[in-house]
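Only one protein chain is missing; all other protein chains are in place.
After this line comes subunit A, so read on.
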Amino acid sequence: MAELIAKSPCEGLLPFSTGSADLTELWPDHMTLIAPYKGKDIAAAAALKSAHGLDLPLPGQSSGDAEARVIWFSRGQSLLIGPKADASLEGAAAVTDLTDGWSVVELKGKGIADVLARLSPMDFRLSQFPTGKSARTELKHMMASITRTGDAAFQIMVFRSMAATLVHDLKTAMEAVAARG
């Protein structure tokens, strides 16, 4: 049996830094889509709470921390990032492993809202997009999930196949913002 080496979506592309802002790749062990069945939202939320200690997020929200996070991912869908999804979720929700399907990067530092302003139509200033808020939106024509994970930190996700484009566009915007000083 050949020894296969797993490559992360942004292998060889990151980290990148402008001095004031940093872009790094996050490579979660597990990413699992949780889509509660019709009328089973409360049961799914209870199962998530007891199994992982996390609240099923409302639209545009997230909960948890870097170890275990759950973000609102689309209509009627949430994404559990970090731990392996507990089997107890399966009675109340459709549970789908998306671990290899998405690339996840973290943008930290100064001027990060200005960086995203160059790529997306949404307002990512801290006053408008507080910590914990999450949105599905457009990032340079890519369908993205963007979550504010801290005062000066965003988690940005796109489909894995678009990882190189994501890194290129973020780097370009970071360099342009840094050049303005």
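Rule of thumb we're sticking to: contacts are C-beta pairs under 8 Å (C-beta built on N, C-alpha and C of every residue); 3 or more make two chains touch, one makes a residue touch a chain; residues count from 1.
Note that contacts and distances are computed from a predicted model.
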"Imidazole glycerol phosphate synthase subunit HisF", "ABC transporter permease", "Sarcosine oxidase, delta subunit family" or "Extracellular solute-binding protein" - which is the UniProt name of the missing chain: "Sarcosine oxidase, delta subunit family"
Touch with the omitted chain, as defined above, among A:A43, A:M122 or A:A153: A:M122
Hidden-chain contact residue, picked from the options A:D65, A:E138 or A:E175: A:E138
Hidden partner chain, residues of subunit A it touches: 59-60, 74-75, 121-122, 135-138, 143
